[in-house]
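Every protein chain but one is kept in place in this view of the complex.
All chains are identified by letter, namely A and B, in their written order; residue positions are counted from 1 within each chain.
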C-alpha cells in the first residue's frame, strides 16, 4: 500500500549538552533518510555536529546529553527506547566504526575474541561457532591468514588492518546500516583507498545502508549517493552528490568547494577562502550560524537584514529555498542558487572571501640556473638507534632518512610528500637541526653554537598550531622570542612582533593575549609570524595546514603564498596531502621509506608521474567531483607501507608495486633522469 | 607522525569558547584562579588551611591570649584525689582553659594545641619544601637530559622507593639521639618523599620536551637553559603545585605518626601526634583530652587534601601521569 519505510529516517534531531559553562546545542533540527544499499555522506568541519549526530543515531550519548526528535530504523522508533531494548538493535541492525581503530579496540582482548563476543551477544552461539564466525569475517574483509590473525591483539595489527578488523566486527551480525565516523582519517591515502574500496564492496554484496561521516569532500564524492553538509549543528545543504558538487547552493558549500586545493584544477588561479573560523556552539550567533562568515548575509545586511537576525530557522534565505527544493529532487531546481557566485569577485569593503590578487613568478626562474642554490642537501641520512627492549636488547636501527639529496633555489617552494613514516618530517627537522643528521654535508657540520647566526635564515612552521605555541606566554613573547635570543632589545622586539602580526593578518592589538584565545587558523598565523621574526630566507613548513579545518586551510595557504611573494621566501613544504602540495610547490619530491623516489617540476610530475608509487599515490587521492571519481581508473596498492625498521631488500617499494620484476627484488634503483625529472625506478613511465 | 584530523574532536569547543565574563588577555594562571574561586569546597578548605597557617605563625601570641604557656602546670585545674582528672566537665573546659587541661599536670590544652600546630606544620612544610625542590630538580634533569642522567636518577628513585619508608624513618630517628629533633625529622621525612615528585615531574617534562613549542624555541636559537627556565619549568609548575598541596597532608600525618610512636619531637615540646600518644591512656577517663588534638590533626589533613584535590582537577586534569 504505502511505500516501505526508509532504512533510517531521522527527523528534527536535536542534541544538547549541559556543560558547566552553559548548554550547548550541538545538533539542531536535523533530518535525513538513508535507503538500503545507498550511502549518505555527512560532511562538516570541527564542531559541525556530525559525529554527535552519529552517536545520537546509535543512542550512544550518555548522561549530560539530551537527545530530542525522532530516529526510526526500518520503521522502529529508537529515541526514547529503554537502554535494554536499544542494546538489542545496536550492533545487530546498525553498527558503527570509528576514526581511530587502535583506541576503539580493547587492547587486552584478541581481535578474534572481540568479534566473537559481538556475535555471541546477539546470537546465542557457542564459543566455537562464534570463533569460526570471527575468522570468516576477518577473511571476508581481506585479512590474510585470518585464523592466525584472529588470535592476535589489536596492537599487533597495522592501522589499515585494524580498521578492517573493526569493519569485520561491525558486520559480524549482518546489520542493515553501517555508520562510519571518519573511518579513514587516521590512515594513509593509499590505505584509505583500500578501506573505501572494501566498504563499497561489502555494501554492494549485502545491500547495506551506509552513513559516511567525514570532513573530506573528496571521500564524500567518491562514496556518497546523497550528501548532507552540516554547519554549526545544522544542515546547511542536502542534495544528491552529483548535484551538490556540480552546483552547490549554500554559500558555505560553495565556499568550501572553492577553497579546496584540488588535484584536477589549475593552481595559478588564486584560491578563494572563507574568512573567519567555524563557530563556537557555546555562544551561537543569532540567526544563520554561517551568517558571520557569509558573503550573502553581508551583502544582504546592507539592505534590510535578510537572512540573519530574528529566528534561527533550520535553513534560511535563498539557500534554504534552494536546498528544500533540492530535497525534492534535482529536476525542479529553481535558479536561486547563484548567491555564492557573487563572492567570486572580490567584494568591496573587504568583507567576504579573500583571495590573493596575483601569483608572482618564483624569483628563481628569473635568476636562472647559474645562481648557487639557497639550500643544497646531499646524502642526508638519519639513523635512529633501535628501541631497547625490557630485556636490554636493541632492535635493528631504523633508517628514517636514507640518503636524501636536493637543491632549493631562493624564492622557490619544494613540496615534500609521502605517507606516514616515509621520513619527510625527519628530513625537515634535520634541515633546521632539531635532529642531528647521522651523515650529510654542508650546514649539518656546524655545532649548535655556530648555528645560531644561521638560525636566522632557516625557520620552521609546525603542524599543530596550538601545541607549537607556549600556552603560558603572550603572543608578544612568542613572536619576539627568536629576536631576544639574537640580542634585540625588548622594545624593538615587541615593535617587530606587532608588525609581524599585521603582516600575517592578525590584529596587532591582540599582542598581549595568550594562545588559547585564538582559533586554530589564527594560532597558525602566530606560528608563521614567529618563523618570520628573524627575516629568514627559508622556512620549513611541516604539515602547516593539516590540523586545520578545510575552510581555514585556504586562508593559511594564501597567506604563505602572499608572504613568499612579498618577502622572497623559499619554502620546504612538507605534507601528506598531495592537493595542497600541488597548490603551493614549484618542485615536488615524493618520499617512500626514507628515500626520494621521484623529484621534479610540479606540473610534469603531477601530469605525468613516472614512478609507480607516485602514480598510485595520485590515483588514491579522492577528488571532490563524483563524476570525475567515477571516470577515474584507480590503482589500489596492496598492504600497508612497510616499517622503516625492516625495509624490504632491493627497491623498497617492490612488495606493493604492480610492476615489480625480478631485478626490483634485488637491486636498489638510484635516482636518475627520466622524462625531465629524476626517478628511482627500474621501470619508470608506463 | 600522526596527522591530527580536523573534525576529530566534535565536542571540543572551538577556540574563543571561553566564558564571556573572562576578559581578553587572561593568562592560563588567571583562568585557573577564576575556576578555583567558583568552587565552594575550595573556599572552605582554603579558609581552614589559612586559619591553621595563621595559628602556627602566631602561636606564641595566640597561645598567650589564653593566658597559659604550653609547659605551665596548673595543679588547680586537676583533681588530685581522682588520679589527676581535670576538674569540671568535658576535660575541664572553662573560661580559664578554653579547651580544657591535661590530666595529672593540668597543662593548658589550648596553648599546647596551638604550639603543636606550629611544630607539626613547620615540619610538614619544611619536609615538603625539601621534597618538592629535590624532586623537581631531579625530575626535570632526568626528563630533559635523558640518557645517562635519566638512567642514574631513575635507578635512584626506584631504590629510594624500595625502602620501607616508615620503618626506616622510625629506625633512623630512634638511633639518632642528641640532635635537633625538628631538623632531623624534616630531613628524614624529606629523604623518602622526593621520588614521588620526581616521577611526576619527569613524566611531565618528557611530554613537554616533545611539544612543538619547545622545538620552536630551539629553532629560534634558544639554548638548553633558556628552554628549561622559560618553557619547561612553567609547564611543570601546575602539576607540581597540585602535587605539593596533596603532599602536605601526608607529611602532617607522617609527622604525627612518628611523634605518636615516640620517635618524633620529644616532650615537653608539643606536637599533635605526640599529644595524641600521651592522651591515648586517658581515652576512657578523659575523652576530650584524646579528641581535641585528634580533631585538629583530622581537620588539617582534610582541608589540605580537599584543596589539593581541587588544585589537581584544575591544574593537572590528566593526573600528571605520563
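Assume contacts are C-beta pairs under 8 Å (C-beta built on N, C-alpha and C of every residue); 3 or more make two chains touch, one makes a residue touch a chain.
Everything below uses one rule, namely that contacts and distances are computed from a predicted model.
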item	value
From "Cobalamin biosynthesis protein CbiM", "ABC transporter permease", "DNA ligase (ATP)" or "YeeE/YedE family protein", the hidden chain's UniProt protein name	"ABC transporter permease"
Hidden-chain contact residue, picked from the options A:6, A:91, A:142 or A:600	A:91
Given B:62, B:78, B:141 or B:306, the one touching the chain that is not displayed	B:306
Absent-chain contact - pick from B:82, B:152, B:171 or B:224	B:171
Touching the absent chain when the full complex is considered, from A:7, A:42 or A:58	A:58
Contact set of chain A toward the excluded chain (per top definition)	55, 58, 60, 63, 83-84, 87-92, 95-96, 98, 100, 103-108, 110, 117-118, 121-122, 153, 155, 166, 169, 389-392
Chain B, residues in touch with the chain not shown (by the definition above)	158-159, 161-164, 166-168, 170-172, 174-178, 249, 253, 256-257, 260-261, 263, 273, 276-277, 280, 283-284, 287, 290, 294, 297-298, 301-302, 305-306, 309, 319
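We take it that only the chains that are shown with their structure count from here on.
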item	value
Rounded Å distance, chain A centre to chain B centre (Cα mean)	47
Of all residues in chain B, those that touch chain A in their complex	1-20, 24-29, 31, 211-213, 215-223, 226, 230-231, 234-235
Of all residues in chain A, those that touch chain B in their complex	17, 21-22, 24, 26, 44-52, 99, 182, 185-186, 214-215, 277-283, 420-421, 425, 429, 432, 434, 448, 451-452, 455-456, 458-460, 462-464, 467-474, 481-482, 485-486, 510, 512-514, 516-520, 522-523, 527, 530-531, 533-534, 543, 546-550, 576
